[in-house]
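Partial view: only certain chains, each at its native spot in the assembly.
Going by the order they are written in, the chains are A and B; count residues from 1 in each one.
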């Protein structure tokens, strides 16, 4: 008997395709309760440009490392996950739009479901790591990332003062263009089946914010302890830190405009 | 400053692309220590054909549900993960090769790393679930799958007798063609950026084997408790079980011939 599953034109599928399929509609997902710690630093432009595709222009030699504790995530029925994202400010030069945003170098997340969707549907370079919830002793906050029991990143933040946010002020609403590079390899040989710059717009409403001093400590695990990601950790660990910039902690909610994701060309 | 990263022809990349890239070589991964429980059942052909793409012919109305405890996985530095795979026997009709194998309906795995690679590099429809190690009370063995604390599959196996395997016999070496459907959606609209049947050949050397009686119990979690996968569980839960076929447990090692994966056309 012949298989009965066939694709409908313009439907949206995801693997496993044969259990999926629905008309396109503009998905926007809401993250109702976010707690973020951002630890940026200035680096050397040559060092960081090696990891930015030629279609982008590096705007500043600044690396943003941001931890987010994502709670009340609507597409997870109000569930939660945590992530640490590394990005750099860029302009997309591959077309005439002059889009400005952040090129994402890597995102570690502690659940598989958002990783799969983010990679395949938005070109976000998500990988798995264990990421504990933020903890603190008085105003010293910390978190980090580990793989199979081996810590590879410690993040520290010494919280200093709260920033007074004017109610309803425009600066509390942040719109950010995240850029990724979606890539699916050919099978059985080198080369790409799909290779393209992507845009993934997100918004955040900040309701509380603090500034302070932050720092990062990378542990270069090596190929034996982390065969899949050691080179990524190694490259980030050896990026020069010219100076630590003002770090911050903030709380609020976010909206990920999945339906506004698009291929750049 | 312009980004410096560019792709080299015929190199192999994976996201994040800018930290990757190497010449193609024929990867074959070895799983040194596998313990599997296979619980097949006969179903109704019409019911199951709905989930098999038209390019395949259903050979038998048989559903194989196989649990594997994968240990000493070489690409994980000897680490481990567990999976439950659902497949049906098919012939690929999309070309003249007449390839026979198993079309994979879904694979649940309890670690993100093999999920990412399996989906993007082999078109295997892998999803995340918590899968405990097999346990037993005397000869009653069991395992299952759950999501965020909600069990959705219980697998039971009553082990009866060991099958004497002739040392070096050809039937102890199983070569299996697994078929998938690799699909990457377009962004911001319906339709596919990539949609193709894939072949993923695997081999297993069985060193011990037992037969017995098996059964499966699906719990239809519903959209509230499992928003991302409820329809998959729902469809599998309502597949008619015409009869349970002989179940088995076996131990051995496997070789996944990643480099022999290819797009079918």
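As a working rule, a contact is a pair of C-beta atoms (placed from the backbone, for glycine too) under 8 Å apart; a residue touches a chain by one contact, two chains touch by 3 or more.
Computed from a prediction, not measured in an experiment: that's the story for all the values here.
Undergrad: If 2 of the identical subunits are displayed, how many subunits does the entire complex have according to this structure file?
TA: This structure file describes a complex of 4 copies of one sequence.
As a convention for this text, only the chains that are shown with their structure count from here on.
Undergrad: As a quick test, compute the distance in whole Å between the mean CA positions of chain A and chain B.
TA: Each chain reduced to its C-alpha mean, chain A and chain B end up 29 Å apart.
Undergrad: For chain B, which residues are in contact with chain A within the complex?
TA: Touch residues, chain B against chain A: 1-7, 9-20, 23-24, 45-46, 49-58, 61, 75-77, 79, 90, 93, 103-106, 111-113, 115-116, 119-123, 125-128, 148, 180-195, 198, 224-225, 227-228, 231-232, 235, 259-263.
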